[in-house]
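Below you'll find the structure, written out as structure tokens, and then a few comments.
What you see is the complex with one protein chain gone and the rest in place.
Order of writing sets the chain letters: A, B, C and D. Residues in each chain are counted from 1.
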Amino acid sequence: MDGFLNALVVFANFVFLPGLAYGAQLALGALGVTLVYGILRFSNFAHGDLMAFGTMITILVTWWLMGMGINFGPLPTALLALPIGIFGAVAMALFIDRFVFRFYRKQRSDGIVFVMASVGVMFVLNGIVRLIIGPNEQRFADGERFLITVKEFRDLTGLAEGLAVRLPVAITIVVAIMVVAALFWFLQRSKTGKAMRAYSDNEDLALLSGINPDRVVMVTWIIAASLATIAGVLYGLDKSFRPFTYFQLLLPIFASAIVGGIGQPLGAIAGGFVVAFSEVTLTYAYKRVLEYLGFAPDGLVQLLSTEYKFAISFVILVLVLLIRPTGIFKGRVL
Amino acid sequence: MSFLIGETMRGGYGGADILNGCTIAVDKGEIAVIVGPNGAGKSTAMKAIFGMLPLREGRVTLAGQDITALSPQDRVKAGMGFVPQTSNVFVSMSVQENLEMGAYIRHDDFSDTMEQVFDLFPILKEKRRQPAGELSGGQRQQVAVGRALMTRPSLLMLDEPTAGVSPIVMDELFDRIIEVAATGIAILMVEQNARQALNIADRGYVLVQGSNRFTDTGEALLANPEVRATFLGG
Amino acid sequence: MSNTQRIIFLYAGMALLLAIVGVMQSWTLSLTIMNLCLISAIMSLGVNMQWGYAGLFNVGIMGFAALGGIAAVLTSMPPVPGAWQAGGTGIGLTLLALIGTIAAVIFVRSRTRGVMRTVSTLLVAVAGYFITRTFFDPAVEAIEAVDAARTGYLGGLGLPILFSWLVGGIFAAAAAWLVAKIALGLRSDYLAIATLGISEIIIAIMRNEEWLTRGVKNVSGLPRPVAYEVQLQQAQWFIDLSAKLGTNPIFFSAIYVRLSYAILFALVLIILMWLAERALNSPWGRMMRAIRDNRDAAEAMGKDVTGRHLQIFVLGSAVIGIAGAMLTTLDGQFTPGQYNPLRFTFLIWVMVIVGGSGNNWGAVLGGFLIWFVWVEAEPVGAWLMALLTSGMAATNPVKLHLADAAPYMRPLLMGLILLLMLRFAPRGLIPERGAPSIQKR
Amino acid sequence: MDLTDFLGSGSGFSLENAEKWRENARWDAFPYCFKLEDSASSHDNNNEPKRLKGTRMIRVDDLHMHFGGLKAVDGASIEIAKGSITGLIGPNGAGKTTLFNVIAGHYKPSSGKVWLGDENITGLSPHQLFHKGLLRTFQIAHEFSTLTVRENLMMVPDNQPGERLVDVWIRPSKVRDREEEVRAKADEVIEFLEISHVADELAGNLSGGQKKLLELGRTMMVDAKIVFLDEVGAGVNRTLLNTLGDAILRLNRERGYTFCMIEHDMDFIGRLCDPVIVMAEGKVLAKGTANEVKANEQVIEAYLGRGLKNKPARKARGGTQ
Partner (left out) sequence: AEDVKIGIILGFTGPLESITPGMAASAELAMKEINDSGLLLDGKKLVSVRADSTCIDNAAATAAAERLVTTENVSAIVGADCSGVTIGIVNNVAVPNGVVMISPSATSPALSDIADNDYFFRTSPSDARQGKVISDVLGSKDVKTVAVSYTNNDYGKAFSDSFVSAFEAAGGKVTIAAPHDDGKGDYSAEVGALAAAGGEALVVLGYVDQGGVGIIRAAVDTGAFETFVLGDGMYGQSLIAAMGDGVEGSYGVIPGTEGEGATKFAEAATAAGLDPSSSYTGESYDAAALIALAMQKAGSTDRTAIRDAMLDVANGPGEKILAGDLARGLQILKDGGDVDYVGATNVELIGPGEAAGTYREYVIEGGEFKTVQFR
């Protein structure tokens, strides 16, 4: 019995929880991407850098708060600073929309032109963030890091293996669930949400129904920028903040959004977990788990070496798309 | 002075003008029908009246107010409803949501109106949960008209509402349009089922190359042999 | 301004930019930039075929460029006899086993139906996998052990590196064929992510299959198709020639080498451009645009959409592969680590779109211009920053911070220029002929 | 086929011109796209067209097409005789378009078979069917929006050397010659459809009706065995539609084309079609001549209706102007 429990704990500690954490982090990022994708109909390459921008502001405010001696008990102070970070990111997003994307909207440009414009924005944000906070890793996490550490878990249960649960991860998962529920409700049920979907479906007809396109766009950016900041801050709390890493996150985030089905909030969540778990489960060496279950494998029982983790997540992705050509949740074809 | 007047409208899509000084007017409680060959500029005229095309010349007035400068959304708020000829439904949204979007600017309870639309087009009630993109061509057309009716406009503009609908539904539709007009709403429509349409029309316009060729009552146009032969298919 | 005039005007402008660099900075730099411009232009031409002609959203450019790169290694590097001795047989057997497995799978599939078919296919495949591995693993280990620090791989064929440009095209075409078979059924962004994924897989393989590519240890010292500067500097004829021209041999050797590359690259570009223009302005190009516009209708009009997509995907990828091989040739080394999506995929896309997708001249111009900006954004950015801070006192902390941050002006400037260009030419600098002035989307 | 002889003045469209044509010969002198024997005007006997009645062309066997739970086509079996103009009518959503889509290879049926002559064509792809002489139009126009109208037509003919890259690169003259022919043919079709003034306009910019005309025009570019027309008439001016009807008749009589058309305009159906098949709810409801069908109670109930209810009231209100 102990063997089984130990196997379970090992699996949970090294595969399930990390996958869950990473998946939730990707999912939050993908939600923002998928929203812009769904409503404004282009893939926003600046999303990673928008995440970095919002997080940067949050970090600066957090430092200031810390300097003032303010903290948030066991929770990270950054959560206090988050609203201001969100505000900053939203302001930035609206500013960008006003001076970049609006023009193309009026021109009725092709989707691809929007994408390229977002690449331009990405470069600019890239520069701005580095100009202000530099390219280095920044730490801003305080408060408790663990809900339970490996050692505490072992002492508590008397098992040979331990299980660590990190507070930022717990927060991320809770937030991800709340956000997706809210977003889903908002888009499917609320009047504004429906107006947004209508706008994304057929701009002209939306106009004919009296929907104000500027408002739809504004709301979209507000939500997307908020999501970006939340995702960025939670990610930074759990791992660390480095502009370059945030930019690199773009790829798995896009993968998540697309494999889940473009424009589908639930898909973004599912996609995040598919990507995360395919990375973790397929490259994990199952030797220890099997040993606890009473087998004695000679090798590491690793399906694929970790070099291929990124590649394997894409293999899974391609496979998913071959079975469901428009993503897990039947996204749109633009 | 009619309720809606599009006066000596001139304009196009950038190249040569499509509208060459045509004038369209309709009064409350009246049905006006525009007919004409393909590419005559009928849809363009509708768009111009709705503010979706910049006018180089001419003006549009609604209830005596000059609305030439108003944006389409503001025209919706001013009581105009429009069913375009093509892409006139939200394909990814369900039938019911399409109708709800029609009522977007209404803040009252619009469930009666929706019931009325469902009465008019019973098939839509059956398909209320289905995405409009999966409907048959005629069903889509019904959704499009239904959506416009949901606004409860004081002026309803229909660009070929009966294209692709079955005879029985077409009759229903015309019946309903007559009823709607009887409640004091102005109706402006473009039709290729011209004989049926002129039959119920108070006014008819024959548009050719962006200008008025004939303007008369529906009956008179129907009786005119030249119009019949050249534009109504004999 | 007519389209032809516009083309001439913009190309002249581009030439002027390069000339300005020549005068203000140096001619070697100008030529260096131009050589890369030529290669970028070819890549961008390849992408334009896929996107501009047929609307295929390929985001796997990186993978095809890398395949071109590895072609350069496999064609031109000398074989490593030790490695062949150690693992050649093993690799040969692996290949046989692989072919055997595929044959067996095909055989089994032709003889079975339904569930049995899936089950037996799976069984045969798994068995084949293990058999292959038993040959493969020891062979790899043996090969990688042969002087790991310097070789540790099989090496290449030792042929002149110019061949590799063709081979690169063929490699990329073969891979594209496979990718197309798998993924071309997908539409727009789903195809994009699939191609992106496949290109990541290609790179992962190149980085990790050391026996073939040396992996992250890189392969350097690829032979050159043109002379080496150092040798030129010592050759008597060259010294005489440069004396006659009144230049310094070191400077002249650099110019000479870069010019030789430029001529080779330009030749390739001109040939490809001729073929591409010819194709685009023919009924074939018309058919492609029709397919792009409405695939269902094209299918109903008797066009084999899948087949055509396959064709253009393979052709476009081959062009990218050629450019990839050329790039590796110019670099003189193969570094799998350098293939990242930003530089090798998105930058190329920027070239195509800024230049004008659907128009070969536009795409090529985009390749030139964007590469130029990519390189020149750095010094110009630093210069701007210096200008910006020149008014501040030398000890001003803001100035110090900004001076340190000068490198980040590069992305900033790059982004701004990109945004400006898109703003003033949203359909590209040289838009597609008669491109949509369609009001509705 | 020799077309060029028939190229008229090539002048652009003008209304005066068009009207003159109309007055003169009611289109009879106007070339379709093939060299046709002169024949009596189809208008004289348009209710009883003579037909090359022949053997079976298309047979659909107990066809089912389900979308999830929805049975769009639910066990339809129809036959289309060679040389006929078969009408297909039915209420909106009856499954007519879906049936077309299955026959034309856009959907794979859930079950059932489709035969072209003696050949089982179920599940063949649209482009394969095109090469077997099966053409179709789309109910919602599927123009190539960034191609000009002429290019839209010119891309249709198959086996163009210009569509093979190798020929493009090494045999330009062959390509050019063929291109000339195709262009000439396209111009004829354009003139016939009264859209010469927009021949060089991008198809995306056409009016709704013009797009439908273009849709029909594409089927005129090649020799077809059977053409499926999905509501070509919807949105097309009735005068022009009559002309199209004549053209269809002539193609049918003189070239032996088989047609199957969906249409909601009963006059049009009545003038052209024999037999008429009525579908409802995915099944075949009735079949017969136009007049038989018009008299069928069930068809009236489900499809034709009994005319306007409000019309008398309306008349009473007449003259409010």
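Everything that follows uses one rule, which is that a contact is a pair of C-beta atoms (placed from the backbone, for glycine too) under 8 Å apart; a residue touches a chain by one contact, two chains touch by 3 or more.
It should be emphasised that the depicted structure is a prediction, and the values quoted were computed from it without experimental measurement.
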Neighbours of the unshown chain, displayed set only, are A, C
Looking at C:Gly60, C:Pro411 or C:Pro431, which makes contact with the chain not pictured?
C:Pro411
Of C:Thr89, C:Thr118 or C:Ser220, the residue touching the omitted chain is C:Ser220
Considering the whole complex rather than only what is displayed, give the residues of chain C touching the chain that is not shown.
24-29, 32-33, 36, 39, 148-150, 207, 215-218, 220-221, 228-230, 250-251, 253-254, 257, 327, 330-333, 335, 337-338, 340, 343, 374-375, 378-379, 382, 404, 406-408, 410-411
In the full complex, which residues of chain A touch the absent chain?
10, 13-15, 17-19, 21-22, 25, 130, 134-137, 139, 149-151, 162, 164, 166, 235, 239-240, 242, 244-245, 248-249, 252, 276, 279-280, 283-289, 300, 302, 305-307, 309-310
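By our rule, only the chains that are shown with their structure count from here on.
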Roughly how far is chain B from chain C, going centre to centre by Cα mean, in whole Å?
53
Centroid from C-alpha atoms only, then distance chain B to chain D, rounded to Å. What do you get?
27
At least two other chains touched by the same residue of chain A: list those residues.
204
For chain B, residue numbers touching 2 or more other chains are 13, 87
Quick check: in the complex, which residue numbers of chain C touch chain A?
51, 182-183, 185-190, 192-194, 196-198, 200-201, 203-205, 207-208, 341, 346, 349-350, 353-354, 357, 402, 405, 408-416, 418-419, 422-423, 426-427, 439-441
For the complex, which residues does chain A have touching chain C?
37, 43, 45, 100, 103-104, 107-110, 112-113, 115-117, 119-128, 130-131, 134-135, 203-204, 251, 254-255, 258-259, 262, 305, 307-308, 310-311, 314-315, 317-318, 321-322, 325-327, 331, 333-334
Interface residues, chain B side, partner chain A - complex
50, 52, 72-73, 76-77, 81-82, 84, 87-93, 97, 100-102, 104-105, 147, 151
